[in-house]
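One chain of protein is taken out of this complex; the other chains stay put.
Chain lettering (A and B) follows the sequence in which the chains are written, and residue indices restart at 1 in each chain.
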Amino acid sequence: MATTRIPIGPQHPALKEPESFLITLNGERITDVAMRLGYNHRGIEKAAENRTYVQDIYLIERVCGICSHSHSSAFIQCVEEIAGLEVPLRAKYLRVLIGELERVHSHLLWLGVAGHEIGFDTLLMYSWRDREVVMDILAMLTGNRVHYAMNTLGGVKRDVTEEQAREILKAVDTLEERTKYYIDVATHETTLIQRLSGPGFISKDDVLKYGVVGPTGRASGVGRDARKDDPYAAYPELDFNVVTDDHCDVYGRTLVRVGELMESYKLIRQVLKKLPAGDIAVKSPRRIPAGEAVSRYEAPRGEDVHYVRANGTDKPERVRVRAPTMANLQAVAKMLEDNNLADVPIVIAAIDPCFSCTDRMVHIDRIDRGPSSESFEWGALRRKGIEWYSANGVDFTELNKRFEVRG
Amino acid sequence: MKLSERLVNWARIKSPWAIHFNTGSCNACDIEIVAAITPRFDLERFGIQVKGAPRHADLLLCSGPVTRQIETRLKRIHDQMAEPKFVAAVGSCACTGGVFRGCYNVKGGIDQAIPVSIYIPGCPVRPEAIIDGVAKMLKTLEESQKGKK
Partner (left out) sequence: MSKRRTEEELKAELVAAFPELEGKVRVARERRVWVEVELASFRKIFERAVKELGFSILCIITGLDEGENLGFIYHIADQGGTMLNIHTLAPKADPSIRTISDIFPAGHIYERELIDLFGAKVSGLAPGNRYPLPDGWPEGQYPLRKDFNPAVLDAGGEGA
């Protein structure tokens, strides 16, 4: 059968430049995926060495515009450990509050993106509408929809009032009702189940072999979660389940994420109920004594690892960041093995990658017909996927019309 | 008729096409751009459609600081657009490099590579600010069209 190679990258089809993914097809089946990453490389680790620890909180937050609290918390935990600071318990609870709200907004975002990739656009509209409820809460608590700057060295910067706590609980009640609709759809709508079942398969053994983290790994039955394995902040005192599933595919990843939404609502309620009195921060020195620490944080996408080395000055000697997507990208080739071209958008989306998907361009080079080539951009690849599945009996037109999330 | 209504009517006739390009952002602004299209903010009521091909676009929405490896591509995408064309630097990174200014792999804001028509700051930029900025830009587009007659 004819072999075709498809580059997917952040460039215009007319430019023949390095791509992010180079996919080799045999007919319609994927036989190989090669990756070239780095177009988003900014040089953050180096910049962190030239800024103070407090300035670095704002820099490190911006590694990712979705899990910013995860990054800033993982970073500050290292610094606090090196400095020997006793972060007050109230601050730890507040960090969990923001962290779980972040998980909720991230998973709702993902639900919308996944819906969009498969043509279930009504899901995008509803889940992003629900996400706005969380964004409003985060803006109320911290002053910003994203990049909350909640952390400071030694604790958090803002407290939560009784009135705010009531608003949060109301919002969580609303979101929980709506999430139940999503779970209902995810477990009963045959169109959705058919579309998501199968693509992106990765076995439990391969999850362990490639070090896959987060919901992606948990969907293959690997119950790794830093909140349980290496607890931090207030997690040691909180009761929650690690959601796993055994489908090992995109469907499993969907079930894990909606399940985690419900666990997050549970955690948020617990935090507000058990929130201890006390200070929200301890005083911290500007200069951090020489030392090193490593911390692991369960971001919405999976385990985030930070390492910091201090040298006695007010600036770090070294800051090292391993975002969860970096771990999961290594397994994408495995997940796409033997899948169809039509599955590429949803499989990549299902690891919940930390890079923007809106400008990927796809270039198809049909080798068997010589150097003549077709050009696609990501949107066209997505449409191709939707069309292919429609032609094979998996169509979202009817569900799009009928789907409604009340409440 | 209020300005916003005139703009909406004009845009519905003209239907400007926007493309979105991320030059290395943390994605926060990209998500706010998409949020601007969702019902709560609804950029599409201005008649704007977000497409993928530079050749057909009137408006380039750029998020992120200009990283060294993306610079040439950004310039080429801009070259592909036909006049009149407008560039919106969406978010503080696109305006000035933002928090990444001074990073070895970052050259600065979008204007380091291509001319910018409108700067919409924010970290991230709020969806309302994107709409406000785009509305102002549409007004300029309308005036430039009039000027040609």
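Simple rule for what comes next: contacts are C-beta pairs under 8 Å (C-beta built on N, C-alpha and C of every residue); 3 or more make two chains touch, one makes a residue touch a chain.
None of the values given here were measured: they were computed from a predicted structure.
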Query - Touch with the omitted chain, as defined above, among A:His105, A:Arg131 or A:Arg309 - result: A:Arg309
Report task. Kindly state which of the options A:Arg296, A:Lys315 or A:Arg382 is in contact with the chain not pictured. Result -> A:Arg296
Query raised in the report: Quick one: which of A:Arg29, A:Lys46 or A:Arg287 touches the chain that's been left out?
Result: A:Lys46
Report task. Provide the residue numbers of chain B that touch the chain removed from this figure. Result -> 68-69, 71-72, 104-105
Report summary line: Touching the unshown chain, chain A contributes residues 17-18, 34-39, 41, 43, 45-46, 81, 208-211, 224, 226, 229-231, 292-294, 296, 303, 305, 307, 309, 317-318, 320, 322, 326-327, 329-331
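The rule is simple: only the chains that are shown with their structure count from here on.
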Report summary line: chain A to chain B, mean C-alpha position gap in Å, rounds to 25
Query - Contact footprint of chain A on chain B as seen in their complex - result: 19-22, 24-32, 34-35, 38-40, 50-54, 63, 65, 67, 69-70, 73, 76-77, 80, 98-100, 102-106, 123-124, 126
Report task. Can you check the complex and tell me which residues of chain A touch chain B? Result -> 10-12, 14-15, 17, 38-44, 46-47, 50, 58-59, 62-66, 68, 109, 124-125, 128-129, 132, 144-147, 354-356, 358-359, 361, 377-380
